[in-house]
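A single protein chain has been omitted; all remaining protein chains appear in their positions.
The chains carry the letters A, B, C and D, assigned in the order they are written, with residues numbered from 1 in each.
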Amino acid sequence: MTLETIESEIEANVPGCVLEIVSNPSPSGQHSLRIDPAHAVAIATFLRDAEPLRLDYCSNVTGVDWPGKEISEKVKIKKLVDGVEQEVEEVRKTQTLGHLEVVYHLYSMEKKHGPVILRMSTEDRADRVHLPSLTPVWRSAEFQEREIFDLYGVIFDGHPDLRRILMWDGFQDHPMRRDYVEPDDFEYEPTPHDEVLERARQHRTIMGVQ
Amino acid sequence: MSTATEAIRIIPKSPGANDEGQWLEVSMGPQHPSTHGVFRMDVVLDGERIVKLKPVFGYLHRNHEKIAENESYLGSMPYTDRLDYFCSLTNNWAYALAVEKLAGIQVPERAEYIRIITAELTRFQNHACLIGFLTQDMGASGTPLMYAFREREKILDLFESLTGARMMCNYMRFGGCRVDLPAGWIEQARAAVASFPRFLDEFEQLLASNEILMARTQGVGVLSKEFAVNAGVSGPVLRASGVNYDVRKADKYGIYDRFAFKIPLGEHGDTYDRYMVRLLEMRESLKILELALRDIPAGPIVDPKTKIRGFRPKPGEAYAHIEAPKGDLGFYLISDGSSNPYRYRVRPPSLVNLTVLEELCIGHNVADVVVILGSIDIVMGEVDR
Amino acid sequence: MTNSPYLPVIVLLLAAVAFAVGPLALAWVWAWKFSPRKPGPSKNAIYECGLESKGDAWVQFHPGYYLYAIIFLVFDVEAVFLLPFAVAFTGLTLGAGIAMLVFLLLLVEGLVWAWQKNVLIWS
Amino acid sequence: MFGEGILKGLAETARNFFGSYVSKDRLTTVQFPEQRLPQIEAARNFPFLVYDGEDWQQGMRCVSCFICEKECPPKCIFIEKSTDKKPDAVGKPQFYPKVFNIDVSVCMSCQICVEVCPFDAIKMDVAFEHSTNNRFAGLLWDKKELAKPNEYYRQIHPIEAAAVDAALAEERAKVAAKAKAAADAKAAAIAAAAASTSVEVATEK
Partner (left out) sequence: MDENLKSELRKQGIVATTLQELYNWGRKNSLWPLNFGLACCAIEMIAASMARYDMARFGAEVFRPSPRQADLMIVAGTVTKKMAPQVVRLYNQMAEPKYVISMGACAISGGPFKQGYNVLKGIDRYIPVDVYIPGCPPRPEALIDALMTLQKMIDRQPLTGPDRPRHLQADAPSEFIVPEFGAHDLDPSQNPEVWQAPLVNISLAGTDDAGND
């Protein structure tokens, strides 16, 4: 069952879904299928119930954080430089909008065939982080989606009981994001390394100890 | 205020509805003799009967995945020992398998045999300890656990002479194992494996036909087949409900296809079946061990090309899962070409198996919750990661 | 106080009480002299697996428990009545034996009735 | 019969109880302080620095190359390089660590530092009795507390130590041979220079 046949079957059965095969350059050869959030639940129920696939076992649900990258490209623009029309090369830094991604690894216990990987990503990392929850389709995604909500901040619509699972309820930020800054509880560091070494040196100067 | 989950508050039912009493909300909290570590269940009780049960995790969330993002690939290997701290070698193997799939590394023949031998020894001691803890939860305070730990010590001696540490072996490397079997290890292992059937007979005679055990476990916590599959339950808990899915047979990783071993399945899916499936699985592990110990070939134990330091796999991702003693343990790695993994995810079988805990416990007494939780075999290092 | 027949009983009683209360008194004196009392809000709080306990435990229970306790109480008191009978058993006539038998059978009949009404088993 | 399973269980525990008077393997308790388990060859607890010869400052094999500090997963090693040099295990003048601390209260005894050390300077110890009531002084081991002689290493890990010593001896032989070859070449050059000067003397006379 190659990913292409699965993609064509889904397109045949789930009208209007947008699919894209994401190739995986590593020798593991596990390519994945990016699905659009709007049709996610329909695609999921199809994959679970369709006869040749019967992917009834959602083994793993993972959250991945792709922060926005700074792309600086050289752009030739005409600029008036002291009255003369000149072509000037300028480096323009554009900040791409990062996104949060959720990856589902599906197996079939009945047919015993290997992982079919689905990917869904949110629009951006700030406020539009809603994704449809697949817990109604596979109950095994319940705790793992709660963990992604807790550590990455993806809000799953339709999840029966979306609460923080690992951090305490009053915790505010989402610690597994790449830009999470830990609270600076600098304390006694007998063997400090790189940035902790810097903090240790600052604290030594503040304390006036040399 | 560190309140528990606000989801369930005391719900004073109108007394006299059908002469039931009020509901009592109590938390079988993080420090509890029967919760196998720091696991908490907010339980709403009607007298002795369970009305609602909300598990609360996170008391041992040690941020293994965040630390792994700042460690090199080799640096995360000793951390995998601490995931499921009963079975460090199967954790190592799952992680090594994922990295080998990510970077396309081959594993020599002898290393495959050593991996199977250590994995089956780990499975044996994990199931023995579980049955010890399960019967202790039922009230047999200590005796079966003493028997189980006596055998576990023999296996830990084998691990210590092979890898240097009793519980935290840090033994697998990408492309094989770290150090070859010391002289006399195979004979010591064969002697230990030869003594285990006698222990299993003793264990079975001690427990299997015990009326108290049968009364406490038969018909308690019945898990239906469809619900088990949909809830992603894996491992002995799944096979006790009659679903024939074992990653060793389904995925054919390692060289398991060379060994003839059967998969024990239960019919009713209750706690007694989960207990018996584990006993039978221990016997199957012994069969594999005898075969593997008999025809382990000589040869290199690690693929010489793999570098220990500065290991930079090409960008890409890989997911590998194995049949750990507790269930389907998976590692999902995304590499961006640097020496640190971009995303390092562990698929915890214990956490997903706990999805079914509420459905199994509702309607039973508090004492049965303890037994059902014991039969699901969770370990908090893996649940909270 | 000529040696009235009850003197040995009183002496034995006092010795028993002294034997029981003595160590307790010693421990209390020791605690009063050496280890000071340090009560505190967190120490006296209700222990609930490390959490602060919410709600109260004064909850109306299922009546089944109440009946269970009552039946136990009945048979406990019965055992207390059996004690003097058992001690003086050798010197008694047949009539006393029958009277005690009737007493026992009455209670057992009560238990059979309760059992048959399924008081002891509830869903 | 109803209690038959329980009786079989009791029979089993009785057999174990009476058996423990007879057969050795049913009596598994090791009376720890007096009686100790046989030392397992590959056992490992905390790292220590190996030094050859008597003087632990001079004989230390560590050349403070910082590899173990970088590779240590919990980052519990702290090294400060010295400014001057001293001959290392093979005789080549190398730096040595002025400060070499291991915070034993963080170390996870995973022996990755041993695996990546190219100079066999750090090895795993087997001593485990380190319980103390002073965390800051007791559990931060400096170079002096870490340094242990090679004889000790040969005593706790005999096979492994023999292999390491053989490799080191061979390396020392190679360096010595190279040094001798260099010395011969220099001597030959000096002899050649002396011969050419004597030739000139002969020609002048």
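Keep in mind that, in the parts below, a contact is a pair of C-beta atoms (placed from the backbone, for glycine too) under 8 Å apart; a residue touches a chain by one contact, two chains touch by 3 or more.
What you see is a predicted model; the values in this text were computed from it and never measured.
Taking every chain of the complex into account, the chain not shown here touches A, B, C, D. In the full complex, subunit A makes contact with the omitted chain through residues 166-173, 175, 180, 182-183, 185, 187-192, 200-201, 203-204, 207, 209. What subunit C contributes to its contact with the hidden chain is residues 34-36, 38, 40-43, 45, 47, 49-52. Panel shows subunit B; residues 1-2, 29-33, 37-38, 58-64, 66-67, 70, 78-79, 82, 85-86, 145-146, 149-150, 152-153, 166-168, 380-381, 384 of it touch the chain omitted from the view.
The rule is short, and it goes like this: only the chains that are shown with their structure count from here on.
Between the chain pairs B-C and A-B, more C-beta pairs are in contact across A-B.
With centres taken as mean Cα positions, subunit C sits 46 Å from subunit B. Between subunit A and subunit B the centroid-to-centroid distance comes to 28 Å (mean Cα coordinates, whole Å).
Note on chain placement: the centre of subunit A and the centre of subunit D lie 44 Å apart, centres being C-alpha means. Shown for subunit B are the residues that touch two or more other chains, namely 2-3.
For subunit A, residues touching at least two other chains: there are none. Contact residues on subunit C toward subunit B in their complex (touch as defined above): 48-55, 57, 59-65.
Chain contact summary for the complex, subunit D toward subunit B: residues 2-6, 8-9, 11-13, 16, 28, 40-44, 67, 71, 73, 108-112, 115-116, 124, 159. Residues of subunit B that touch subunit C in their complex: 1-4, 9-10, 15, 19-32, 40, 46-47.
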